[in-house]
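One protein chain is absent from this view; the other protein chains keep their places.
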Amino acid sequence: MNIPTNLKFTKTDEWFDPATGAMGLSDYAQGQLSDIVFVEIVVGVGETVASGKAIASVESVKAAAETYASANGKVVAVNEDLSGNPEVLNKDPYGQGWMVKVEGADASGLMDAAAYTKYCEERAH
Amino acid sequence: MTEPTIYELSSPGRTGVTFPDPDVPRTKLPQNLLRKDLPLPELAEVDVVRHYVNLSKYNYSVDGGFYPLGSCTMKYNPKINEDTARLPGFAFTHPLQPIETVQGNLALMYTLQEWLKEISGFAAITLQPAAGAHGELTGVLIMRAYHKDRGDVKRVKMLIPDSAHGTNPASSAMSSLEVVQVPSDARGNVDLTALKAACDDTTVGLMLTNPNTLGLFDEHLEQVIEIVHDCGGLVYGDGANLNALLGILRPGDVGFDVMHYNLHKTFSTPHGGGGPGSGPVGVTEKLADFLPAPLVGIIEESVDDEPPLFGFVTPKKTIGRVKAFHGHFGMLVRAYTYIAMHGPEGLRQISEYAVLNANYIKARLKGVYTVPFDRICMHEFVAEGQWADAPGIRALDVAKRLMDYDFHPPTNYFPLIVHEALMIEPTETENKGTLDAFADALIRIADEAKTTPNLLHEAPHKTPFGRMDEVKAARELVLCCWLPEDYGK
Partner (left out) sequence: MTYIPHSPQERDEMLAAIGVKSLEDLFKDIPARHRFPKLDLPPALTEMEAAAELGELSTGNENVRTDLVSFLGAGAYNHYIPAAVDHILRRGEFYTAYTPYQPEISQGTLQAIFEYQSLICALTGMEVSNASHYDGATAVAEAANMAYAQFRGKRKRVVISPTVHPQYRETMRTYIQGMGLELAGDDPKANRSTERSRRSLDAGPEALEGLVDENTALVIVQYPDFFGRVYDFTRIIELAHGKGALVCVAANPTALALFKTPGEMGADIVVGEGQPLGIPLSFGGPYLGFFTTRKQYIHKMAGRLVGETVDNRGQRAFVLTLTAREQHIKRERAISNICSNQGLMALAAAVYLSLLGQTGLRQVAELCYHKAHYTAEKISKVKGYSLCFEAPFFHEFSVCCPRPVAEINETLLEHGFLGGYDLGQDYSSLKDHMLIAVTEMNTKDEIDGLVDVLAEVNHD
């Protein structure tokens, strides 16, 4: 499982990049969902998001999940390309699969890569 | 070998059923309002009939075999019901005819109302909802309206067990209620401690399926109901599992305030490949005023030997109508016929033998399949489709392999609280031989899982079609068999 060391993570499997302000769902999450067929970003540029507020709705062949904001901040960009290519979330969740970018975010309280790796291992059954 | 689509079979110039020329003078058509072409197929009647007969051969059905689908109650669909529903006196009556001309229909509906109330112990009932989920929405709206009417506007939360069918939380959300999940305890009952903690003055009520989706009768049922009533909430009964309770227990007697019936489960109306169903909703006296309008009632009492005059009545504080017209009358005729042919003893036998059949299969599978809650079950039970020594085998593989033994698989992956769940409900209309054959097949598959797992992974092998590419279906959406630019080529 892919857990890049420069990113921060939430317990609900979202990632946050403190360098760019980008966020999305983690490799673990896309693996759980399996083949993603639909994604809808539910926030717009200019909106303020709070941690834990839904930023996207994701549907796969067999499951559905909400993606939550991993940090507070103001939305400055939304990935318009995702809705036409939802499979990108499976193939490249940390790169082209970015969902929104925020500014003014505070990443304290998020897990670092090591902590998230341990968290994922503990959950596996 | 696949059957072409109706559009692929179409050939320009063919006609099927045609109609006479007008016997009245023609009136000019309003040219500016007309459509240019009508891209419907062109086939002769024999082609249409062959097409559908060929399609039907690809279907598994109750008439063809055993369908142990948990929570669906796939019992035999009596043929007499099909005949009675089609009697011209029923089939060719218009819903808006004057009531004097449809007293037969109204008498049937009134009597069915009385019978269903008696069966489950409720004071009032509506036959209007079209399906189970529709009945749930109706029931939830009634609960909401009841509290609002009392001025109790704080109540916005619906408590729902984690084993509940998805329609329960969905119906609550559609009524703008917040869903609060209540966990189950180690024996499959509603966790009383968690329930007590969740119940307060913001509680609309609890939606409870009993027996639950594990096929278990809640061992603390009366306590559960008391806890909810004590905090001022109402108890909704999801009647999907009523097949275990006919003549055994009346939910109204034990404290349920509102319950929906599934006529297409418990009362034998056919599933039709996905519908139509029918979901009447019964309520206690205190909720009667909120039922959807209209209900069938007695407009003029019987005098001497004359029958009463039946008509439609509107409950005083009705939530309103939930669909056009009166409900799925055609299904009501079938349910009426069914209940008439069973009587009180016959109904009890349904539940006795439904429960007997489920426990028998469970006993046959003992030691081969893990049944997480090992108690006497009701009309269904849940087994795990996985084994420690069969790595990589999941419930889905067991299900697909069952098709090679000519059985429809049980319900998969529901309820969510059991991993790799296989929910098995045989119903009372299956004989011992069928149950033994089914158990034998499952036992063989359990063995195959350990010795030749690929047989399961690649199953089914013997059916006309194999496993589907569901990813392709979702990612490359093709939802229509004709394209405007291709039509007529």
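By letter and in written order, the chains are A and B; residue numbering begins at 1 in each of them.
Criterion: a residue touches a chain if its C-beta (ideal position, glycine included) is under 8 Å from a C-beta of that chain, and two chains touch if they have at least 3 such contacts.
A quick note: this is a predicted structure, and the numbers were derived from the prediction, not measured.
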item: Interface with the undisplayed chain - residues on chain A; value: 37-38, 40, 42, 57, 59-64, 66
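Criterion: only the chains that are shown with their structure count from here on.
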item: Centre-to-centre distance between chain B and chain A (centres being mean Cα positions), rounded to whole Å; value: 37
item: Of chain A, residues touching chain B in the complex; value: 35, 37-38, 61-62, 86-87
item: Touching residues (chain side chain B, partner chain A) in the complex; value: 470-471, 474-475
